[in-house]
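With one protein chain removed, the remaining protein chains of the complex are shown where they sit.
Take a look at subunit A:
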Amino acid sequence: MDRIDHLFKHYANRSSSHLIDPEGIEELCSNLEVPHTDVRILMLAWKMKAEKQGYFTLEEWRRALKAMRADTISKLKKALPELEKEVRRPSNFADFYVYAFRYCLTEEKQKSIDIETICQLLDIVLGSTFRAQVDYFVDYLKIQNDYKVINMDQWLGFYRFCNEISFPDMSNYNPELAWPLILDNFFEWMREKQA
């Protein structure tokens, strides 16, 4: 326990001693030899149940490291692959997916995330499992004008889309059902391209 706290203090020593701030996280990342836009950092945040993007509290830090049984940087580094496997388990991934969206809501009462951030987030979170869907959808998001932000409902809709709809033929997609409209539009756009 002491060692975990000690490790925390190391990264938190810049501004305030109760929080690891973005600079601290950057140092943590370089120590872990993981790029700070890597999905594994996000997974770590998830494990911590970190509430604020870019900051880790002591409680959150303790939570993750205790669960991962890591009290040094090298142990933490070695625990990352195991963490990834844990997150990617279907029972956890849906939860992680929701978490990823919430994590990016930085302002109070914010409910949607701008397109650019969403594109990055999709890449990080789903890029390795649904490469094609993500690439095409990101393309679409960038050229369409109907939506400037994405909300949680649409975010979730896309995940369901990846899981349920065969791609790229999308033969089992029906725009008359309850899919979010943005996906209907994406579907139309894809069809036009394929024609």
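Following the convention adopted for this analysis, contacts are C-beta pairs under 8 Å (C-beta built on N, C-alpha and C of every residue); 3 or more make two chains touch, one makes a residue touch a chain; residues count from 1.
Assume contacts and distances are computed from a predicted model.
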item	value
Per UniProt record, name of the chain withheld from view ["Cytosolic Fe-S cluster assembly factor NUBP2", "Cullin-3A", "Tubulin delta chain" or "dolichyl-diphosphooligosaccharide--protein glycotransferase"]	"Cullin-3A"
Contact with the hidden chain (one of A:Lys85, A:Arg160 or A:Lys193)	A:Arg160
Touching residues on subunit A - with respect to the absent chain	111-112, 151, 153-154, 156, 160, 176-181, 184
